[in-house]
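I have a structure here, written as structure tokens, and I will follow up with some questions on it.
Every protein chain of the complex appears in place save one, which is left out.
To keep things simple, chains are lettered A, B and C as they appear, and every chain counts its residues starting from 1.
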Amino acid sequence: MDAGLLAQYVMNGLMLGMMYALVAVGFTLFFGVLDVIKFSHGDVLTVGAFAALATYVGLRMLGLNSSWFELVVMLVVATLAMAFLGMVIARYLVMPLRSAPALNTLLITLMLGTVLRESVRLFYPQGANPKPFPALLPRASIDLGEFNLRLDNVLMLTAGVLVIVGIQYLLNRTKLGLAIRAVAQDEETARTMGINFTAIVLVTFALGSGLAAFAGVMNGLYYNEINFGIGLYLGVVGFSAAIIGGLGSIYGAILGGFLFAGLQTIGTVMLPFASAYKDVFAFAVVIAIMAWRPTGLIREKISERV
Amino acid sequence: MSALLEAHGLSKHFGGVQALDGLDLAVTANEILGLIGPNGSGKTTFFNVITGIYNADAGRVMFDGADVTNASARAIYQAGISRTFQRSRLSLPLSIFDNIMIGNHKRLKQGLWFNLAKRRDFKREFERSYADARALVEVFEPGLAGRMFEPVAGLPMIDRRRIEICRALISAPKLLLLDEPSAGMTHDETAELMNDILLVRKRNKDLTIIIVEHEMGVIERITDRCVVLNFGRKIAEGPYRSVAADAQVQEAYLGAA
Amino acid sequence: MAEKGHTTVWPGIAGLAIATGYLIAMLGAEKQNLIIILLAAGIVAVLAAGWLGLLETVSASFVEHEDALAACAIGAACAVAAVFHDNHFVLLLVITVLLYSVATLGLNVQFGYAGVLNFAGASFFGIGAYTSAVLSAYTSVPHLLVLLIGGLLAAFAGSLLLLPVLRTRGHYAAVVTIAFALLFKTFLEVNDVLGGPQGMQVKGMRILGWSFNDNIEIGKILLSFYMNYFVLSLLLLVGAFVLVRRLERSWIGLNLDALRLDETAAGCFGLDIVRWKITAFLIGNFLIGIAGALFGIVGGFVAPNNYTFADSLILVSILLLGGIGNPWGLMVATIIVVVLPEKLQTIQEYRFLLYALMVIAVLLFRPEGLLPRPVRRYFPGWRP
Partner (left out) sequence: MSTTPKFAALVAAFILGITTGAADAKDKVKVGFIGPLTGGVSVNGLGGRNSADLAVRLRNADPKSKYEYEMVVLDDECKPNVAVQVATKMAADKDIIAGATHYCSVTAIATVDTYHKFGFPVIVWGAVLPDITYRNKYDEVHRVNGTMINQNDANAELISKLGYKTVAVIHDTTDYGKGHNEYFSKALAKIGQAKIVGTFGVTADQQDFTAELTKIKALNPDVIYFGGLTPIGVRIRSQMDKLGIKAAFDGTSGIVSDAYIQGLGPLAEGTLAFREGAPAEKLPGGKFFMEKYNAQKYDNPPEAYGPFAYAAMGMILDTIEKVGPDRKKVIADLANVKDRDSIVGKITFDDHGQNTVPVITKYVVQDGKFVEWDDSEYASGKRKLPGQK
């Protein structure tokens, strides 16, 4: 296969992986602080994307159309809105269930996901249709043989990487990050260290959900189309990615995200059978990985006192 | 007197921490051995290695004449060692009876066919086990005997301890490992519990006990002999009085304090 | 607690009777407003009963006199069927409830007892259904045997997941079955041998020349052909129920609970963790598979879309709604989950939304499910 084509596949894989990683990181954050899986994550992403779209439409109505300005406003609005939504979810759906079995949280957030998804479909104007998402980034592109390098893809990739690095920095280098990690380590100790547990949990959920909104906007910019269903699939994939990477660390999520994207691309390109089998392939590998590394590629340290 | 349990050069480390460091230890049949030492001196680790929760890095363990080094937890239990846990590990939603029956595993028929199809035979076995469990519980707290089918979750700490000890005793083990039975209980409660244990022991003569305990009163009262650990090594051995007097021991405790 | 108050059988019978009457009314109701009224009335009544502690009395009575009440429940099911003897659709619903109950019983053994997560319930259900589709299309295997094979194949497919399932815990275990669920559906869609997304027709059942797909005429009364399937499904459910009950009320049930609640402790008392996890997982999938096989035949049609991850989640949500580990609870939940969205067809587009909101409400305000599992009684009503 010629280099240009290869490069193209790599680019596709990277974009996809970045998207998955952003979602997966969210899962890892929630799991970190509360040991819960918030399955509505994917649908929060959807709502975030639609919030951004609505903002765009609003701005257009106001007659403002400088794409950079629009983009910034969209990002800000979507992120803040979802951050708030995330807090609400944490406060009224997740935290009340802390005493109940983990599965209850999983189910309640799944159902919440359905609520969000259905609400978008029913209450967003023509929400059942796929919606065009404005291409606000410069569309310049150079053709290198089979490889068509687009400025907007590069920008998105950079943005995505920056965000992930930012989260990483925030967790490892800041007071807030320290607090989050303390809570993640052990709630009691954190309390005794005088950390406001509830506040940290809410902040973390805000952070993760804001991240989802960002991923949603990225998704929209990349595909120039959003629909009420995007979150469901991204949610499941993001979850799997976080798991195979290892819920223990944020690196796991990132690794998992890019790994899954890689598997799908390989499944389409290199495997003898029809490209439709790529998910069969990808998920089969996921299962295999779980059999091989039961706690993910980057092992979670489970120390049990007996 | 032959040794019931013998450990030779037993070692276990976690990361950098050397929890057990070439420990030699022997318990003779029918004795009550006190295992003491400052926190993190390797007492519980010793239990966990013996009972197959951890594998030893080095060393051998002989029990009742057989080599049980790194045998599985199941094998150890089958061989006749049962234990209690430092932090009570009962199955809270289950009834008192159920929890005790978990300890009775090796004496209950486990076949699918027996359990599913032969309900009459099962009922007989069930009634027999119920009688045993009830009798045992009565030794500790007659009050509990009438509440065999209530969930453990509703019971106070002392009763939970009692149930946990019943769970360990129901299978009539040769060796009983008690990991800080006094934890989370008042002084009197502990004393009461110890008396009950001794009572049970009187009934079946060949019960050997190793007890890990911080309450020195308890140790003094019930143990025939003590082994003092520090940094996974045995630093003293003998009757409580003598080891308590031992300079090295005092230093270890003060150093730890 | 049952030890003290010796409840009589009557509260149980009364509760059963009312519930049956209500169910019949609900199934019979066509008008939207009527359904809404019934729904409201039902909710109010249940809340009131709960508030007056009547629910506890009823469940206590069930704990004490289970065998007698189980018999009554069978009677109740027959009564429902009798009322709607010529109403194809309602009977189909009833059958759906019965077979979903069997499947969730299987799930209950896995998750409720052994604590083995299974988010691919619908997939194993599907394996059963496709088995009967393929066998009835290409072979002349006797149909009752087909059901059995369906169960066995489901169990076999499950055993492919054993290694990862046994090695992983909690959320990690969840992803294994989730991945399998997605994999399974995509696989069905892309391969042509099994009809692809098109799905396959399934022939009606025949046992000793008796065709299940013909209406039955007794004198003047015409019975829907679904009556045949109703009887078979009911038998299946009873069988599954007895199996699961005996399992729970035996040392095996105890083993499963023990390893679910504390593997380490269970290990220290000689439990063979692996053996019992495998046992639970296989028995569970076997039940799910059989139910699926029969359901495939009843529906007369199988397609990948029947067996998506979402459907697996519905099965799991039934488990949680009913009260994990309580067979009675999950049968009640099955009725709600199957019948309600169907009845809410009248408000077409909004029914998923409402269903989801309802589940959320239950999880928030009754996290241990509608009928929490009582402590194990090895022999109902047994006293020393």
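Assume a residue touches a chain if its C-beta (ideal position, glycine included) is under 8 Å from a C-beta of that chain, and two chains touch if they have at least 3 such contacts.
Here the structure is a predicted model, which means the values were calculated and not measured.
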The omitted chain touches A, C
Which listed residue (C:G42, C:G170 or C:G381) would be found touching the missing chain in the intact complex? C:G42
Could you tell which one of A:T28, A:T105, A:T204 or A:T265 touches the chain left off the display? A:T265
Given A:L53, A:A90, A:I230 or A:I287, the one touching the chain that is not displayed: A:I230
Taking the full complex into account, find the residue in C:N118, C:S132, C:T168 or C:T186 that is in contact with the omitted chain. C:T186
Residue in contact with the excluded chain [from C:W51, C:Y138 or C:F365]: C:W51
State which residues belonging to subunit C touch the missing partner chain. 18, 21-22, 25, 28-31, 33-34, 37-38, 40-42, 44-45, 48-49, 51-52, 54, 87-89, 92, 186, 189-190, 196-199, 201, 213, 299-301, 303, 305-306, 345, 348-349, 352
Interface residues of subunit A toward the undisplayed chain are 5, 8-9, 12, 15-16, 121, 126, 128-132, 141, 143, 146, 148, 150, 153, 222-225, 227, 229-230, 233-234, 264-265, 268-269, 274-276, 278-279
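FYI, only the chains that are shown with their structure count from here on.
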Quick check: how many Å separate the C-alpha centres of subunit A and subunit C? 34
For subunit A and subunit B, let me know how many angstrom lie between their CA-based centres, rounded off. 49
From the C-alpha centre of subunit B to that of subunit C, how far is it in Å? 43
Could you pull out the residues of subunit A that touch at least 2 other chains? 306
Check each residue of subunit B and list the ones that touch at least two other chains. 53, 85
Which residues of subunit B touch subunit C in their complex? 51-53, 72-74, 76-78, 82-83, 85, 89, 91-95, 98, 101-103, 105-106, 108-110, 112, 115-116, 119, 122-123, 126, 130, 134, 146-151, 167, 171
Which stretch or stretches of subunit C touch subunit B in the complex? 1-3, 243, 246-247, 250-252, 254-255, 257-258, 261-262, 264-272, 279, 375-379, 384
In their complex, what parts of subunit A are in touch with subunit C? 31, 37, 93, 96-97, 99-104, 106-108, 110-112, 114-115, 118-119, 122, 236, 239-240, 243-244, 247, 274, 276-277, 279-280, 283-284, 286-288, 290-291, 294-296, 304, 306
